[in-house]
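Left out: one protein chain. Kept in place: all the others.
The chains carry the letters A, B and C, assigned in the order they are written, with residues numbered from 1 in each.
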Amino acid sequence: MEEIEFKIAPESKIKKKPSYIKPWLGLKYLFKKPVTIKIPHEKTQIAKKYRGFHTLDWKKCVGCNFCGQICPARAIEMTWLEVDGKMEKRPHPKIDYGRCTFCQFCVDVCPTGALRFIESFILTSEWEEDTIQLFDWVPIHPEKFRKLQESYNDWRFPVEKIEFNKETKEVVYHLRDGEVFKFKILGYGIRPPKKQKGGTDSKPD
Amino acid sequence: MANGQEGGMSMREQAIVDKILEKAPYAEGKVRRERRIEFTVPAERIRDFLTLLKKNNFELMLQITPVDWPNDGEIELIYQIWSVTHRTHVMVRTRIPRELEKARMPTVKDIYPVAETYERDAHDFFGVYFEGNWKMEMPWILDDTEQDIYPLRKDFDMLQYVKKKYKILDRFDENKDNYVI
Amino acid sequence: MVDWRLFEPLFEFARKRSLWIVSFCTGCGGIEMPPLMTSRYDLERFGMMANPAPRMADLFLITGYVTPKTLKRIIITYELQPDPKYVMAHGSCPLNGGVYWDSYNAIKHLDKYIPVDVVIAGCMPRPEAVMDGINKIMEMIENGTADSWKRYKENYEWYKKNQDELFGEGWREREARRWIPWLMDKKEE
Partner (left out) sequence: MVAQSELIKEARENGMDLLPLDKDTYELFFGPQHMATENFSIILKMDGHRVVEAIANPGFLHRGFEKLAEFRPWHTNVALLLRVCVPESDVPETIYSMAVDEIIGWEVPERAQWIRTTVLEMARVSSYLFWIMGLSFKLGVYTAGQWAAAYRERLMALFEQLTGARVYHIYTIPGGVRRDIPSDRWLHQLKDTVEYIKSKLPDFDHLVFENYITFKRMEGIGVMNKKFALSEGVTGPNLRATGVPYDVRRADPYLLYPELDFEVPVLNEGDALARALIRRFELEQDLYILEQLLDMGPPSGPYQVSDPRLKNLPRFKVPAGDAFSHVESTKGDFGAYVVSDGKNKPYRVQIRGPSIAHGIRVLEHLLVGSRIADVPVILMSLDNCPPDIDR
């Protein structure tokens, strides 16, 4: 039978001699610049295509639900929205950061390139009923997000507060620059809600 | 890499298969591809066959894979062994009935001692009982208040179980409980 | 008798700058803890350190998903910590199940079982995000809003009910005695 030929590590590589001078050479590191990033005062460099939060171009999104089907965490739910009293023609993905694993397969499969991601990644919140709504959102427009990111440059979530009214299903985004963005959730699923009011029972088949 | 069967390359593997089959006429064997061979053995002869393999320098047991086939009413057990000497991976397939009372196998712990761990694993997730392994009843990974739950079996309804155990699925919206995967 | 409440702002100040962490890596986020504690991100600048004993720790980092088996230990460890104590949940999994939303062996909502102060997003959260969460906890301590330990005391019955529902009544005793037969059996052999 065939034997395997392997090279064996030479014994000479294993030195077992303690040294008495070498420890003192470590003093030279006192005069070198530390590797520490002093975070509150210094900014870290984030790679260009770091997989952070999502952005969504609402005009481009055709509501195909590819993102919802590929999502391993089932974080994406197609949502029917009403902006300024006008219903969006197609449902848009609503992303739940209590589920999302930031794999961005949803971005890969998006046929129109409406769903994208951006490098921002910091979202911190208290665990309270009203503040935790931040983790569940319909992404905002990439240009808006990019603008906010560039003006603050601290990789934070662009929305400071999300108000969600459970009865009327009205959502208010308070963006970081003070802008307020309102819309209304009409229903979930890929089929349009049957009625304008309370038609939340349409489900994906 | 090295995908599919290449005629000239698998001669060595064919020789191994022939040699084993000569001594174990009850088994069926074939070469899958370079460095991959497999045997199918009836469940009652598994100990004989693994003893034979061990004698033929198949030293490392990598895993015991149970696969549930509810349509056939059987659980397939695949003993995956690697031979450091022959540089070949061998799968020994055997099938046992699926019912909890009948899903029993003799242990191969004395042939491959590490099989004890894999057998505990298979018992915990598939309910296959390995006779002769005294650690069978010992607590392993699962730590459930309900007994006789074998989560990796195909008929285990995971979503129902999760709803029952953790009460709700989604904190943000009650309408999202109808999941379609 | 000194009225210690007068010194409370001073205590808050001291607490904020000496958060000791329970070194209990409960999930995958534990892999980002060593970089955080060591030279690159260096949490010790904030007076934080990982402490092996829960008796001396203030901050409990739930680093990622929690399985029921771990949750038992988390609850026991959490109860061992002295007041005031703070809990921070990493990533998606403790919040809403994360990628394990349909897993039979992962907790979906951590706040049903123990109270949580701060939650950060990410899978897994970068060290910067964790530091942001810690800053948030420090702010909350200063404002006096980090009161999860008070909530646990006040709503202990509710938390206990949820814990018992998940693990069954008397899980603490069962857990303590679980391994004794296996240690005894071997002795008789």
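The rule is short, and it goes like this: a contact is a pair of C-beta atoms (placed from the backbone, for glycine too) under 8 Å apart; a residue touches a chain by one contact, two chains touch by 3 or more.
All figures in this text were calculated on a predicted structure; none of them were measured in a lab.
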Visible chains in contact with the missing one: A, B, C
Residue, one of A:Q104, A:T124 or A:Q149, that touches the chain absent here: A:Q104
Interface residues of subunit B (partner: the chain not displayed): 1, 3-4, 35-36, 59-63, 65, 67-68, 78, 80, 82, 84, 87, 89, 91, 112-114, 116-118, 121, 125, 139-143, 151-152, 156, 158, 181
Missing-partner contacts on subunit A, residue numbers: 4, 6-9, 13-19, 22, 26, 35, 45-51, 66, 69-72, 101-105, 108-109
Interface residues of subunit C (partner: the chain not displayed): 22-28, 30-32, 34-35, 38-40, 50, 52, 54, 65, 67, 69-70, 73, 77, 99-100, 102-106, 123-124, 126, 177, 179-184, 186-187
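Heads up, the rule we're going with is that only the chains that are shown with their structure count from here on.
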Distance from the mean Cα position of subunit C to that of subunit B, given in whole angstrom: 37
Chain centre separation in whole Å, for subunit C relative to subunit A (CA means): 24
Subunit B residues counted as touching two or more neighbouring chains: 170-172, 179, 181
Junction residues of subunit A, two or more chains touched: 74, 96, 98, 132, 135
Subunit C-touching residues of subunit B, taken from the complex the two chains share: 138-139, 142-145, 151, 156, 158-159, 161-162, 165-172, 179, 181
Interfacial residue positions of subunit C with respect to subunit A in the complex: 39-42, 45, 89, 92, 95-99, 101-102, 111, 115-123, 125-126, 128-129, 131-133, 135-136, 140, 145, 148
Subunit C-touching residues of subunit A, taken from the complex the two chains share: 34-40, 44, 72-75, 96-102, 121-127, 132, 135, 155-157
